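What you see is the complex with one protein chain gone and the rest in place.
And now, chain A:
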Amino acid sequence: MKTSLTINGTEHQLDADSRTTLLDALRNHLDLTGTKKGCDHGQCGACTLIVNGRRINSCLSLACMHDGDEITTIEGLGQPGNLSDLQDAFVKHDGFQCGYCTPGQICSATAMLQEVKDGWPSHVSADLTGDVDLTNAEISERMSGNLCRCAAYPNIVDAIRETAEGRK
């Protein structure tokens, strides 16, 4: 399957078996190994990346279904020396131990903060139509699709909350 993907602003041509997931395309065909493979069944969130502005599990999506799409991976959010605010905050707050889930956490949180800006409610929002008050409970609920086997959750929540509040 010939597929054209714009990844972190650069266009890539892929010619892979139709079975190739977006995750495997990045890691095995395009040498972009920042995106991690955990469960490979949409349960852990390690493979989270951003497609056309939305966070998705790249393991449960076929690369060929993304012809023409704009994809942002952890490599595109920031690089050493030029980290995104969230990347910075994860370092500052020790939002990881082994670090394996971190790219997925950060991609997920990046898109999640946009969802909050867009006024999307969550399961724990008291009011479906009101403004979102990004409490710790809100952050935990909205990030529940990203598991951390080291359980760095309190620090992850701190990093996200601080970024959302615009403090650094």
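Rule of thumb we're sticking to: a residue touches a chain if its C-beta (ideal position, glycine included) is under 8 Å from a C-beta of that chain, and two chains touch if they have at least 3 such contacts; residues count from 1.
In the analysis below, contacts and distances are computed from a predicted model.
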| item | value |
| --- | --- |
| Name under which UniProt lists the unshown chain, selected from "Xanthine dehydrogenase YagS FAD-binding subunit", "Spore coat protein JC", "Xylose transport system permease protein XylH" or "Adenosylhomocysteinase" | "Xanthine dehydrogenase YagS FAD-binding subunit" |
| Missing-partner contacts on chain A, residue numbers | 1, 17-19, 21, 40-42, 45, 48, 54-57, 60-62, 64-65, 67, 108, 111-112, 115, 118-123, 128-129, 140-146 |
